[in-house]
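Encoded as structure tokens, here's the structure I'll be asking about.
With one protein chain withheld, the remaining protein chains of the complex are depicted in position.
This part shows chain A:
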């Protein structure tokens, strides 16, 4: 009887998980399907789910109109660069907060998080003027710095949470064995926190990839990433939903593939320390 209940509950849980998963994935699925429709089919009411003549025309038009590879390369550089830079800065910061806390550590952590509460548009003009002065407008290095600064509080917080799960005695033992601070961080702490660091890297990469305020406002031609590529297909006066969907699919495809292959690592990292 107990076995029957367990099986039944398992079936319900599985169904529920699939239903929620599909619900979350549905907008992406719909975008992908729409990208293979004609503009007329894209706006058809009632909507056509699968029974339409599949066409690659939208992809061909988007390829013809835009230099996709340039946008893609910029996205890779900006998301990748800001993530690497962020991790380099955040690992020592999180280490000191986790293992050598002061009485102000909690305040600093909260203050760091509070910077995320300010609407980005509130600092658009100061940042824009700074970028003009420093010659960083429409440059990838400028965007790497801004993306890194935006996501740094989240990286530090995530790493701090992971590091807190690691017993300080292990680091202490390494120190007693004569390990320098650099060796302690590189050869003892980092290997133990790999799942946490990996998931932080992935999450930060995804956040930087999808960021669409600064990337639209601080770029024009040379540094414009895939968010600008998508924005160029959005129009309030004219129906270009199918082309917009094709552009969106091309923009999210790399990050979807990356997420798919690293989902195990991502889940492991995000649930690290959740159950004690």
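Methods note: a contact is a pair of C-beta atoms (placed from the backbone, for glycine too) under 8 Å apart; a residue touches a chain by one contact, two chains touch by 3 or more; residues count from 1.
Operating definition for what follows: contacts and distances are computed from a predicted model.
This complex has a chain not shown, and the name its UniProt record holds, of "Sorbitol-binding protein /mannitol-binding protein", "Formylmethanofuran--tetrahydromethanopterin formyltransferase", "2-oxoacid:acceptor oxidoreductase subunit alpha" or "Helix-turn-helix transcriptional regulator", is "Sorbitol-binding protein /mannitol-binding protein". Screening A:33, A:94, A:109 or A:224 for touch with the missing chain picks out A:224.
In the complete complex, the hidden chain is touched by one of A:40, A:134 or A:267, namely A:40.
Per the touch definition above, the residue from A:132, A:253 or A:267 contacting the chain not shown is A:132.
Considering the complete assembly, chain A touches the hidden chain via residues 39-40, 43-45, 65, 124-125, 128-129, 131-132, 137-138, 216-217, 220-221, 224, 228, 231-240.
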